[in-house]
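Structure first, commentary second.
Here the complex is missing a single protein chain, while all its other protein chains stay put.
Every chain is named by a letter (A and B) in the order it is written, and numbering of its residues begins at 1.
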Amino acid sequence: METALFLGLTSGGACLATCGPLVAAFLTAEQITLKRSAALLTVFLSGRLLGYSGWAVVSWLLGQAIFQNAAGMTIFAGADLVLGGWLIYYGISRPLGHSHETCPASILKPLASPAIIHHAFFRSGIWGILSGLQVCPPFLAAVTGAARTGSLGGSLLFFLVFYLGTGLWFIPFPFIGTLGRFRQVAQVARFLILPLGGYFIYSGFISIAGGNSFYG
Amino acid sequence: MTILFALALPIKLFPVFLSVIGALDLKIAPQFSGGEVAFVIARGSHQIKVYHPVYPALFGQGSKGFVQLVWEPRSALPSQVQDSIDLNRDGTVDCEISFSNPASEEAAPVLTVDPKSPWVFPAHNSPTISLEGPLIERVRDTMFVRIPIRKMGSS
Partner (left out) sequence: MAEMLATTNNRIQSLPGAPKNWWVSLLWTLPMVIWSMMVLSGGLFRGSLVERVAAIATVAFLAGVFLWMMRSGETYRPRSIFFVALGFLFPVGFIWELIAQRGTMSISLEQMLLGNTPFCHLALPMMALPALLSKTIIFPGSILPKPDNPHAFGAMLALWVGATLILGRGWCSWGCFFGGIEEGFASLRRKPLWAKIDRRWTLFPWAVLTVVVVGTAISLAPFYCEWLCPFKTVTEFPAVTSLRTAVQFGIFTTLFAGIVVVLPLLTKKRTQCSFFCPLGPVQALANKINIFELKTDPDRCVSCGLCEKACPFMAIDRKEGGVRQVNMYCSRCAACADVCPKGAVRFRIKGTPFTVNSSVPRMMFLSATWIFATMFGGSIIANSLAKILGHLF
């Protein structure tokens, strides 16, 4: 579960950096009170948790199908290596020069538009579920981590801890904007993807090469 | 003021600061220090210090940990040591520990742990694996041993 927390804490910032402006825009689209804004955010985050739970089930099924033998473990180790490289590429290429990046789930945003869903709370929930179904490198890393737990309960717990780790970034979110430091915080959050990628490369390498003793 | 502070730092402020740190009751994390001595077993020519179990965790206690045992003096130990230890003093032997005590400093000692309680993990001719055990290390005239365990009483 430490891996889940580490994953959530390091990748959650990147989630905030990419999806945060959209969430802010979505929350402030209408003239709403602080209480209503907080309520909408709660519904959004609940929908996000629901989306994550769905992925937890998928991860468990994936783990059952693949992670039951040595060949499956090697596949996952290889996936770690690929994911690690992809995370590092994601961390370097996206922050340096891309100012109009958007959350991958934004392509599904039309499904949650006011034209289709009139009720604000229902719309928040759907948007939360869509953001919880995003497929970006940190999320795929969470899928492999959850699949490794070997049980549905373990997978759900993994994603819950991952969710909490990413969710911690949303707590100071309303204040970051007022400090005027959002761009810098977002940049640091994106940089966190790099050591995360390094961790996955190391994890995959150790799994394939074997050996974990203190003295060899 | 800054100049005065810089002058005062080594002379007066450093010892004061150290006293403040001493008063804070900070401790080195037990996964490094081994924890506190729980009791001592006398064995005639030598003694065994048995430490309180350590279950490293950021909050509270973890589900797995280790117990540190120290044999001293090492010079009084034979080349092969075997001991039955009751780790929690409930009257039953929890494990049988045996280890080599090579005379040559080049040869590394190895540890064997034969569990008699379900919460003790086994080890067979093991060198040091990690700080949380199995660990066997010559430390001056003592032999440090750490055996990995689950929560005492669990299975």
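Here is the rule we go by: a contact is a pair of C-beta atoms (placed from the backbone, for glycine too) under 8 Å apart; a residue touches a chain by one contact, two chains touch by 3 or more.
Because the structure is a prediction, the values reported are computed rather than measured.
Within the complete assembly, A:Thr10 is the residue of A:Thr10, A:Ser59, A:Ser124 or A:Thr149 that touches the hidden chain.
Between the chain not shown and the residues B:Val40, B:Ala57 or B:Ala76, the one that touches is B:Ala57. Take chain A: the residues that touch the chain left off the picture are 2, 5-6, 9-10, 95-96, 184, 187-189, 191-192, 194-195, 202, 205-206, 209-216.
One chain is missing from the display, and on chain B it is touched by residues 1-3, 5-7, 9-10, 13-14, 17-18, 21-22, 24-34, 56-59, 128, 131, 135, 137-140, 144.
Quick note on the criterion: only the chains that are shown with their structure count from here on.
For the pair chain A and chain B, the distance between C-alpha centroids works out to 40 Å.
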